[in-house]
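One protein chain is absent from this view; the other protein chains keep their places.
The block that comes next holds subunit A.
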Amino acid sequence: MARIELQNIAKNYGPVEVMRDINLEIEDGEFIVLVGPSGCGKSTLLRMIAGLEPITEGEFRVDGRRMNEVQPRDRDMAMVFQSYALYPHMDVARNMGFSLEIRKAPSQERADKVRDAAKTLGLTSLTARLPKALSGGQRQRVAMGRAIVRDPSAFLFDEPLSNLDAALRVEMRLEIARLHQRLETTMIYVTHDQVEALTLADRIVVLNAGKIQQVGTPLDLYERPANRFVAQFIGSPTMNILEVEPTDKGVLLKDGTVIGISPGAERPVACDLGVRPEHLNIVPQGSAHFSGKAELVEHLGSDTNIHAHVPSIGQVLVRQHGHFPLKTGDPVHIALELDKVHLFAPDGQRLDTVLGSG
C-alpha cells in the first residue's frame, strides 16, 4: 500500500537532460499507466521510482516520506524489467521465488506461491527449466511471475506483455486487472499498447521528450486532450489535424469552408483543427463540409477506413462503422461532428472554443 508523490523530478545523464518538471501524485491502490513514444523516459521514470537510477532533482515520496536516498531493497517495490533480467543460472521456479528465498520464507510457503504464480501465468510445466531454454514470451511471463509472488507496496511493470501473442496478451491483461482488484496495490505500468493503456488504467500519464503532457482518465485523454501531441498519441487511427485560419465568424478551412463558432463564444486564435476519424461522416453532398476522392478504402469488417484526398486540405481519414460500400476513386462528401472537434493554438495547447453552426 503506497501513496506515491513525485515533485519537480528531473533527471540528467551527465550533461544530457532526459526528464524535467515531473509532478505526479499517485493515490494508494491506483493503477497508473505511462505511455509515450520510444525514448521519452518511461523506463527512466520507473527506474527512478524503483531506486535503480539516482534522481537528479526533486523529491520522491512514499506515504509522505522522502525516499530519494533509500536503497532499492528497502523500497519494497516489485518490478518487471523491460529486458526481463532473469537469473540465467536459476530454474524458473527459483527465479520466481528468489525474493522469498532472500526473505528466508518457509520453503512450503515459497513453493505454494511459486506454484500459484506459475499456474496463473501458464508456466506450470516449465518450472524446472533454465531461462535459456524458454521462448521470449515465456521468459517475459517468468519475469512477471517474479513480481507477482510478492506482496509489495507497489508494482512497477515495464512493458510486461510486449512479447506475447495477441491472445495471450489479452489473457494476461485480464490477469493483471484481476491481480489489481484482488491486492488493491498501487501499480505503475508502462506500455505501448493503447488498448492495454485504456482498459487497465485508472489514470494515464502521457510523456513526451521527458515531460508530462497530460494526466487523466482514459476518457479525459480521449475527449479532452490537453494538446496536439496527446490528441494524436491517444486513439487509433490517429486524429486528423487540419490547418485552419481564425475569422470573426469561426474558423476558415484551407478550401474556403467556414465553420462557425457557437453564438456568444469568443473569436478563436486557432491554427489547427483536430478531429478523430470516427467523428467524420460520409454524408450526402448537400450537408457536407468538404468533398474529396477516396484514395484507399480499408474494409476491416467491424469498421471501414476511408483515406480521402480533399483538394487544398490534404489527406483525411474517415472511419465509418460496419461495412461501408465505397470503392477507391469514388467521390466522398465529408461532414464533421462539430461537438467532437478540437482546436489547438499555434503552440499546440488546447483551446476551449466550441464550434457550432453559427
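The rule is simple: contacts are C-beta pairs under 8 Å (C-beta built on N, C-alpha and C of every residue); 3 or more make two chains touch, one makes a residue touch a chain; residues count from 1.
Definition applied: contacts and distances are computed from a predicted model.
Student: Name the chain not shown, per its UniProt record: "protein-glutamate methylesterase", "Formate dehydrogenase gamma subunit", "4-hydroxybenzoyl-CoA reductase subunit beta" or "Carbohydrate ABC transporter membrane protein 1 (CUT1 family)"?
Tutor: "Carbohydrate ABC transporter membrane protein 1 (CUT1 family)"
Student: With the missing chain put back, one of A:Ala78, A:Leu164, A:Ile234 or A:Val341 would touch it. Which one?
Tutor: Answering carefully, the residue with contact to the hidden chain is A:Ala78.
Student: If I consider the whole complex, including the chain that's not displayed, which of A:Ile9, A:Leu34, A:Ala50 or A:Leu164 touches that chain?
Tutor: Only one of A:Ile9, A:Leu34, A:Ala50 or A:Leu164 touches the chain omitted from view, namely A:Ala50.
Student: Pick out which of A:Pro15, A:Gly64 or A:Pro88 touches the chain that's been left out of the picture.
Tutor: A:Pro88
Student: For subunit A, which residues reach the chain that was dropped from this view?
Tutor: On the subunit A side, contact with the omitted chain comes from 50-52, 71-73, 77-79, 81, 83, 85-89, 98-99, 102-103, 130, 146.
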